[in-house]
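I am attaching a structure below and will ask some questions about it afterwards.
Rather than the whole complex, this shows some of its chains in their spots.
Going by the order they are written in, the chains are A and B; count residues from 1 in each one.
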Amino acid sequence: MTTALCPGSFDPPTNGHIDVIGRSVSIFDEVIVAVIANPSKSPMFTNDERVEMLEGLFAKEPKVRVASFDGLLVDFAQSQGVDVIVKGLRAVSDFDYELQMAQMNHHLAAVETVFIPTSAEFGYLSSSLVKDVGRLGGLVDGLVPPLVAQLLKERWST
Amino acid sequence: MTTALCPGSFDPPTNGHIDVIGRSVSIFDEVIVAVIANPSKSPMFTNDERVEMLEGLFAKEPKVRVASFDGLLVDFAQSQGVDVIVKGLRAVSDFDYELQMAQMNHHLAAVETVFIPTSAEFGYLSSSLVKDVGRLGGLVDGLVPPLVAQLLKERWST
């Protein structure tokens, strides 16, 4: 049995995240989606809100478990008996950074990382770009799941 | 249970290949190492020789099975009940090409691909570079497993 860990800020989750998690589900036996609780980054949604959104999005997927952690990613991975960290890869600039992280994590705790290429159609998506678009009045439907689009609209309308 | 497929020409297998296969073994439940039987490419070692080398190298690893195929990779993957194709990733130029292949394979048969970053110390290794070095009289020890180094020396001395 293979347990995979999909870490991220998910502030908020985009269709690109959903795509990578969905692919992980089709490959691995169990998938832990782990929200990075980074209090210094002043996210748009609180840690609890992000966990809740992801739980809502994967409510019908028994292989997915949503969690949250602070501290080192490899420490959390080891505490959960994770076999592999999964990161989505969109572009070359992602690759450089993610390769650096993967090598550091391998150095720190011999935890393996695999990269899943995101669907071409979601290659241009990121949480921060979605927030930029919405803040300037653009429609975010099609970029994030309906549940997230709804929450974003409520947030911006206040 | 997750079955992974590691395809390649393996002409010959290098320490970089061994590294990626070894990482796959530590992640997945079963690993099929598949030699691409490409008769048009005039390899240094025959298809049978390459299969034999890999069987020798992983003789003590019960999770590994060595096979050979021609035709489309996705057809072979589906015939073997493979969950995921695994490709090693060394550099940005690898990434572009492998991403293209992964997207094509996903289009052809909805087979997923994951990338494993090779150990930094093997990032510069390729079968063709090993053959270039050996042909010009350089030592290939440390670049390929001892079994392969021995076979290369026999080949070059004839």
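Simple rule for what comes next: a contact is a pair of C-beta atoms (placed from the backbone, for glycine too) under 8 Å apart; a residue touches a chain by one contact, two chains touch by 3 or more.
Just so we're clear, the structure is a prediction, and the values are computed from it rather than from any experiment.
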- Note on the structure: Expanding from the 2 chains in view to the entire complex of this file gives a copy total of 6
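Assume only the chains that are shown with their structure count from here on.
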- Here the gap between subunit A and subunit B, centre to centre from mean Cα coordinates and rounded to Å, is 30
- Message: Please output the residues of subunit B touching subunit A within their complex, sorted ascending.
- Response: 1-2, 23, 26-29, 83-84, 86, 89, 92, 95-96, 99, 102-103, 112-117, 120
